[in-house]
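For this view, one protein chain was removed and the others were kept in their places.
A and B are the chain letters, set down in written order, and residue numbers restart from 1 in every chain.
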Amino acid sequence: MNPEFIHSLQDLLPQIQGYIYPNEIEIHWGLLIVVYPYITGVVAGAFILASLVKVFNVREVQPLYRLSLLTALAYLLVAPMALVAHLGHPERFYEILLTPQTSSAMAMFGFVYAWYLMAVLLLEVWFVHRTDMIGWAEQEKGVMRFIHRTLALYSRDTGERAVAFDHKALKAITIVGIPSAFLLHGYVGFIFGSIKANPWWSSVLIPIVFLFSAIVSGVALVILLYMVLTPLTGGKISMRCVDKAIDFLFYAVIVDFSLELVDFIHRVYQSEEEIKILSEMVMSKLFASLIIIQVLLGMLIPLLLISLTKIFKKRVSLNEDLRKMIYFISVILIQFGIFATRWNVVIGGQMFSKSFRGLTTYKMEFGGIEGLLFAILLLALPIIILAVLMKVLPPWKEVHGEGASEGVEVAG
Amino acid sequence: MGKLFEKFPDPLARLIVVVLALFVVGVTVVVLIPKPMKAVEMQWADAVKREEARPVKYAGFHACAECHDKLYETKKKGYHRDLSCETCHGPAKAHTEDPGKTKPVIPVERTFCPQCHAYNPSRPRGFPQINPVAHNPLKPCASCHNPHDPKPPTTPKECSACHGEIARMKAVSHHVQLECTTCHEAPQQHKVSPRAIKPTKPQTREFCGKCHAKDAKDKLAKNAPKIDLAEHGEKYVCWQCHYPHSPEVEQ
Partner (left out) sequence: MNGRRTFLRGFFSVLLSGGAIGGILKILPSKADAREAPPKGQKWYGFGVSVDKCIGCARCMEACKSENNVPREPFFYRTWVERYITRKNGTTTVKAIEPNAEALPETTSDKSILRSFFVPKLCNQCASPPCVQVCPVGATFQTKDGVVLVNERTCIGCRYCIQACPYGARYLHPATHTADKCTFCYHRISRGLLPACVEVCPTQARIFGDLNAAASPMSRFLRMNKIHVLKPGLNTEPKVYYANLDGEVR
């Protein structure tokens, strides 16, 4: 037994308000389980953005298409790391594949994840890049040539029949992919929403709210990455693309905010037994993370800022740099807001006692596997993976582009 | 293989090959995995066996009687008849297996018995409770009470020996000067078999009226609050509103 761990629990004792069941002093799902839905949320959101191009033919956001796919892939690869690291016995993770319990949302999620990764995301990435990889491989030597040849599964066929099949397959996969992305993150919401023991989580709305906040975070993150990476790779930001993407983000934030508002009103109006302890928790333990960060900084201020750019666009033409700055601030605030949303759901759900008579505290560690340091590493890792993916599959260097991307000039 | 590439477009054919390869690998892995690892019922049966095989630490109610039969007979008749020996003496399975080697603990400290018998307002009514600081200080409990037949050395004169909560509540109420026997008749037998023989309780409004009616004659009740017995409290008996052991109306 870890004496440090016992010590940390002892430190929590004086922080308990009211009465909690004795076993509830340990908060079981900590920072790693906050990071996890944030990461899968970005996956779903980035993929939905990509689907806008393919299925709904929104040509303005074409430059974001490949970037969103790669972002989704990078984040999807990191997601299970957070989960496995959190387990009491990470070395036994395979049990979930060998003897899955079909009534368990967590077990079934493993298969949804595998389906989404293999049948949707990897396939889509492959089909998008196949002809380009063939083209690049022809002009390269050494390691890169080997990588591209292998990734293309040694295909060399760029004939009509093959390319036509590529397009058909892409369309089909994206159509299947949209409900799959919904299922992926909706399932994460269901994992929480199906726990009848916990009234903070147990709600029909939780999977929906999770999904829409995922879309918000994914779209915002891809915009952020686009605005940062395009200049870094020697390109020029297409404001037409960014404006359109911000449009979608704006509507997504409005829907997300409305859903959360509806949930709030519903709870307060129905005023069930748990409302007293939940209000106490929101106003004391969660005040900073919920009222300030999630609502004010994460939703209201970005909404206000983006509305300003829309209102003033007609009357005074805002200079491009100012607009870029406003967008940039908004998407960053949104990231903090959505992360805070995940925190409030996961940690908030464990800070009140199921006896409805007391509150406890979550003490975040700095080091160790549940610590801040490791969480930051996990959040940075997808960016690193994305960098690698962008090196191997550069998003703006199409050999046979799917319609010349408007306004993206690639230097060199 | 060539036929595959003729029939299907190139990308599809390659993907089919990959999928088939993964499928073959998957099936091989699943087949090669030993049954206990994939059959959850086998794992459950195994877990049940392991759970059943855990060592027992408490011997049980009857185990002590095999050797300590006289003590067991004594205990069977006294107030502690419902207690297991191990309630006080702790886990004794090891002792039953090798009586010479390990002996159960015999608690003699004054801090032990108050774990059950110290006064606590949350304890049920009628459970014998004492103030461990004031009750025969410094003397070991066992010097007056045989733990296996713990009747008090002298029959308690005061009802408060068992009815601690009621006594303490009455002591800070307006009825402090009333003896328990003012309202309750307790046959001597009640102190010996408390659950079998119960004290009496008043049955009528007139009983309380002896002190509280407007025309009460009792000299002791000179300063007691008086009410009109015919009108006060409609059809109810007095104790349906006034708790007799704390009858104050004001908060």
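Quick note on the criterion: contacts are C-beta pairs under 8 Å (C-beta built on N, C-alpha and C of every residue); 3 or more make two chains touch, one makes a residue touch a chain.
Since we're looking at a predicted model, the values are computed, not measured.
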Chains in view touching the one left out: A, B
Among A:P80, A:G110 or A:P394, the residue in touch with the chain that has been omitted: A:G110
Sole residue of B:V19, B:I33, B:V56 or B:C241 that reaches the chain not shown, by the stated touch rule: B:V56
Contact partner of the left-out chain, one of B:T28, B:Q115 or B:Q240: B:Q115
Residue numbers in subunit A that touch the chain omitted from display: 1-2, 5-6, 9, 19-26, 28-29, 86-90, 92-93, 95-96, 99-108, 110, 191, 194-198, 349-350, 353-357
Residues of subunit B in contact with the chain not shown: 40, 43-44, 46-48, 50-58, 60-61, 80, 82-84, 86-87, 90-91, 111, 114-116, 118-124, 127, 131-134, 165, 168-169, 171-172, 246, 251
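Simple rule for what comes next: only the chains that are shown with their structure count from here on.
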Gap in Å, rounded to a whole number, between the CA centres of subunit B and subunit A: 51
Touching residues (chain side subunit A, partner subunit B) in the complex: 98-99, 101, 123, 126-127, 130, 153-157, 159, 161-162, 164-166, 169
Interface residues, subunit B side, partner subunit A - complex: 9-12, 14-15, 17-18, 33, 37-40, 43
